[in-house]
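Up next is chain A:
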Amino acid sequence: MLVDWFRIKGRSLHSLAFSFHRLTGIVLMIYLILHLTYLTSLRFGKESYEYLISLTVRPETLPFDLLLLLATVFHGVNGIRLVIHELGFVYEKRNLILYLTFGIVLIVWLYAGYLMFLLIMG
Partner candidate 1 sequence: MKVQHDIVIVGGGLAGLRAAIASAERSRKLEIAIISKTYPIRCHSVCAEGGTAAVLREGDSFDLHAWDTIKGSDFLADQDAVEFFVKEIPSEILRLDNWGCPWSRTKDGRIAQRAFGGQSFNRTVFAADRTGFHEVHTLYERTLMYPNIIRYDEYFLTNLIIEDNEIRGVTAIELKSGDLILFEAKAVILATGGAGRLYGFTTYSHQVTGDGMAIAYRAGIPLKDMEFFQFHPTGLVPSGILMTEACRGEGGYLRNKYGERFMEKYAPEMMELAPRDVVSRAMWREIVEGRGIESEHGAYIALDLTHLGEERIDERLPLIRDAAKKFAGIDPVEEPIPVRPVAHYTMGGIHTNINTETQVRGLYAAGEVACVSIHGANRLGSNSTAECLVFGRVAGERAADYALKKEFRHVKSESFKKEEKKIFDDFLKKSGDENPYEIKKELTKVMDDNFWIFRNGEDMKEGVKKIRELKERYKNVEIVDKSRRFNTDLINTMEIGFMLDVAEVVAIGALMRKESRGSHYRLDYPERDDKNWLKHTLVYYNENGPIVKYIPVKITKWMPVERKY
Partner candidate 2 sequence: MEVEIKVRRFNGEKSYWQKYRVPVLSGMTVLDALLYIKENIDATLSFRYSCRMGVCGSCAVKINNKPRLACETQILQLKDVQIEPINNFRVIKDLITDFDDFFAKHRIVKPYLIRKNDSYEKPVEMIQTPKQLKKYYRYSLCIKCGACNSVCPVSSTRDDYLGPAIMTTVYRFMTDNRDEGKDERFKIVSSERGVWRCHFASECSEVCPKNVEPAKAVQKLRIKSIIYEIKKFFK
């Protein structure tokens, strides 16, 4: 069952990372569809695109943007971690690398979030 992807009770951080990876994957997929919709709207003229942008790119939606950013950063960094492991490397250090991954995600997210904040809030 699909809910089993998100079963974390009684499990280790590794399972949490897996669940989060799946979740962010789904979120990013939805975002990708939205993104393509936006781009497609250009075919109907510049106005419709700018209208859509004005709906979403504004201070009120900043929290969502930040969450989306977190999803992107986590999925990316964790993805690299998985590639390394799945090629059979550094299995023994998997706990350390997992903590490191969470750390890097946090730092990258905070810094990028700060930049984004500056950009939007001007």
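The definition used in the following text is that a contact is a pair of C-beta atoms (placed from the backbone, for glycine too) under 8 Å apart; a residue touches a chain by one contact, two chains touch by 3 or more; residues count from 1.
If you want to know what made the cut, all candidates are chains of the complex that A comes from, given by their letters.
Model, not experiment: these values are computed from the prediction.
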Given options 1 or 2, the chain of this complex that touches chain A: 2
What does chain A use to touch candidate 2 in their complex? 1-2, 4-5, 7, 9-12, 14-15, 17-19, 21-22, 82, 85-88, 91, 94
